[in-house]
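The other protein chains are all here in position, but one chain of the complex has been omitted.
What follows is chain A.
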């Protein structure tokens, strides 16, 4: 199994450095424009299994090679490089644009926004190429969104494997869900449950 570094692989196991896949929150991974809902989960596997497609891979809808993959992690990670294995016959993605820590991106957002980094990909059917990131920008990544706008001429885009190399921290990024801003707050608008007598049982 060839690696991109100069030494032979018998000395160490390359798979350990591609171990970020263990930190992916698989249940919350989603993709837009996938032909089979849920097929996106099959592209995240161990480094050794990156070429063994049991038939399951991520494919975009017929006639539309655009793909958008949203990947949340279980803890904040630092990503050093990304590896993508596409499909044969021009169905590999040709470009990749990534966005960090934003959820709910759809196609019109992705096309308009400036990505954190973008790459021109090559056909990487053996899975030996990795694309280095600007590490300083990928220091505390809670979720990453990959946008593949086009393929190498195929009708659809196929992806067999996505791998991340880096390290995981134990931290979790805090996200504020909804914020209500008040210019002149009024305490009577914010009665606590204790003041209103609770909601469950009343002792008469």
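Just a few scattered comments:
Everything below uses one rule, namely that contacts are C-beta pairs under 8 Å (C-beta built on N, C-alpha and C of every residue); 3 or more make two chains touch, one makes a residue touch a chain; residues count from 1.
By our rule, contacts and distances are computed from a predicted model.
Chain not shown in the complex: UniProt lists it as "26S proteasome non-ATPase regulatory subunit 4 homolog", one of "Aldehyde dehydrogenase NAD(P)-dependent protein", "Exostosin-1a", "26S proteasome non-ATPase regulatory subunit 4 homolog" or "Vacuolar protein-sorting-associated protein 36". Residue-wise, the contact with the chain that is not shown comes from A:104, picked out of A:55, A:104 or A:187. The residue touching the chain not shown here, chosen from A:61, A:101 or A:140, is A:61. Although one chain is hidden here, its contacts on chain A can still be listed: residues 32-33, 37, 61, 64, 66, 103-104, 106-108, 178, 199-200.
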